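Let's look at chain A:
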Amino acid sequence: MTEAQEKNIPDVSSDFEPKIVAFCCHYCSYAAADLAGSMRLDYPTNIKILKIPCTGKVDVLYLLRAFEDGADGVIVAGCEEGTCHFINGNIKAKKKVKYTKKILDDIGLGGDRLEMYNLSAAMGQKFADLAKEMTERIKKLGPSPVNSGA
Partner candidate 1 sequence: MIVGEQKPIEEISKMIAEYKTVLVMGCNTCIAVCHAGGEKEVGILASALRIKNKVEGREQNIEEASMERQCEREFVDELADKIKEADCVLSLACGVGPQTIVEFYPDTIVLPGINTTFYGMPKEQGFFVEFCGGCGNCVLDMTAGICPIVRCSKSMLNGPCGGSQEGRCEVNKDIDCGWQLIHDRLKAQGKLDFMDEILPPKDWSPARHGGPRKMVREDLKIDEKPEDEIEGITKEGEK
Partner candidate 2 sequence: MKAGSNLEKVLEAGKFAVTSELGPPKSADAENIKKKAQYMKGNADAVNLTDNQTSIVRLSSIAAAQLIMNEGLEPVMQMVVRDRNRIALQSDILGASALGIKNMLCLSGDHQTFGNHPQAKNVFDIDSMQLIQMVKNMRDEKKFLNGDEIKVEPRMFIGAAVNPFADPFDYRVKRLAKKIKAGCDFIQTQVIYDMEKFEKFMAEARKEGLTEQVYILGGITPLKSAKAAKAINKFVSGITIPQAIIDRMAKAEDQKAEGINQAVETIEHLKTIEGIKGVHVMAIAWESKVPEIVDRAGLLPRPKM
């Protein structure tokens, strides 16, 4: 670990509210997030949702740019496997997420800050749960060194 990284050791006690970007597929998770809202389910508000036509549209570069611009964590949420509206966009996304996690590990940010989830439009509760889960995870990891560093 470099000196700079050491300085970035997370201070869990602080009221750190992670910035999380969620790339949500129009056909499933975006609708699920909507549903979670209308069901008045409680989920962290620090999640910025970006609607995309299919997770197949997600690109390694999008994910990296989100981190470069200061996201503490990134979620990719697509349809359940086998139910993609574009046949296999979510499978392609899965591979890109895996590849990006490797890059994140290589550059010292850590692949854990990125996660892919699969859910259907009817799963308002699951959306709320994954939002919580990811927020908790990122809180533990602490703020992205991209923000606090240098």
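With respect to how the candidates were assembled, all candidates are chains of the complex that A comes from, given by their letters.
Simple rule for what comes next: contacts are C-beta pairs under 8 Å (C-beta built on N, C-alpha and C of every residue); 3 or more make two chains touch, one makes a residue touch a chain; residues count from 1.
Predicted, not measured: the structure shown is a model, and the values here were computed from it.
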Legend entry - In-complex contact partner of chain A, selected from candidates 1 or 2: 1
Legend entry - Contact footprint of candidate 1 on chain A as seen in their complex: 2-5, 7-8, 59-61, 64-65, 67-68, 103, 106-109, 145-146, 149-150
